[in-house]
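Here it is, the structure in full.
Rather than the whole complex, this shows some of its chains in their spots.
For clarity, chains are labelled A and B in written order, and residue numbers in each chain start from 1.
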Amino acid sequence: MMEDKIHNIKVLTIITEASIESSLIDDFESLGVNGFTIIDARGKGRRGSRMGGWESNSNIRIEIICDADQAKKISTFVKDKYFENYAIVIYISDSQVFRLDKF
Amino acid sequence: MLIAIGLKGGVELAKQSLVSLLPDMVAVIFMGSLLTLIAYPVLLYLGKFKVGDAASIAAHYGSVSVGTFAVAVAYYGTKNVFYEEHMPLLLVLLEIPAILVGIILAKGITKNTQWSIVFHEVFLGKGIVLLVGGLLIGWIAGPEGIASIEPLFFDLFKGVLAIFLLEMGLIAAMQVGSLKNHGVFLIAFGILMPLFSAVIGCLFGIMLGMSVGGMGMLATLAASASYIAVPAAMRISIPEANPTLSLTASLGITFSFNVIFGIPIYLKIAELMHSTITG
């Protein structure tokens, strides 16, 4: 049985335009992110309502489980590259996982 | 639907040697760039748009809308007007030059434009993959090859086209809402530019010795503005361009105009120019 140690980690959540998904995935690879989860979403923010229907009007919600430094590194990179021209929000929350080696 | 168009084009391609099509292909790439280069100054100086917006909208109008082409195919079908079968090939070729010219107009040829992502987006965009896929399968398999699969796709063609039109119609209607800023100019541009492009299309048609139907179809391609492939590419390569503007114009105004009035008009223009010049 794997010893059941619990480890504190961060969950970085990015909610942004669906049209930059492939660009973000490329960024993640270069940033050494080895895992992420993407969910289709819709919503409203400063850049108006994006209630879906077709790609250029729908959002994606990306979760990345990582440690505090990676969370900082990724969010800063994404902030500098996309905040100015794209509809995007980023928040970081605390969480616990079983196997630290996985992330 | 895209596969069906691709299949048709591919089958025709197999019948003709690629070499004979070369002039058409080069001319069409030139036409796409030309239209973008004409639209840009009009938008920048007349329309007073920012550089990014002008370049993005110009790229939309230099490119094509597969939906408009599909409706034209159905329309020419009901009127059984003949047109050169390698149109789908020209359609695919017309998608690309406008995007490149648009990016260069906005960004200059700086290396930090993520060309890889742009090409990734353009060539791996769902629309183009299906279209080129259909072309390739049609071309390799040739007419007999796809005999068993062919009927399926063409039955499907009309049905899917209807759903597609319905969806685009709804979205187009929503677009009209955001006409506040630049409204009037966009409406004028959204109707006059396609008409102007149609004439250019006919001229190219005559130059390439096409039939009346061929000229009409080429005029329709020239007059149509992209609203799926180009917006996606622009969103990545010219981020500062406001997507609502270009979409309102290409989908809200031009697509609706083309589907309801444009297609029959462009055929008439082709007939007119064909008779006067060859008359």
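Things worth noting here:
The criterion applied here is as follows: a contact is a pair of C-beta atoms (placed from the backbone, for glycine too) under 8 Å apart; a residue touches a chain by one contact, two chains touch by 3 or more.
Treat the numbers as computed from the prediction; the structure is a model and nothing was measured.
The stoichiometry of the whole complex, written in the labels shown, is A x3, B x3.
What we mean here is this: only the chains that are shown with their structure count from here on.
The distance from the centre of chain A to the centre of chain B, each centre being the mean of the chain's C-alpha atoms, comes to 35 Å. Partner chain B is touched in their complex by these residues of chain A: 17, 19-20, 22-23, 26, 48, 53-57, 84-86. Remark: chain B residues 114, 116-117, 120-121, 124, 167, 170-171, 174, 228, 231-232, 235-236, 239-240, 243-244, 247 touch chain A in the complex.
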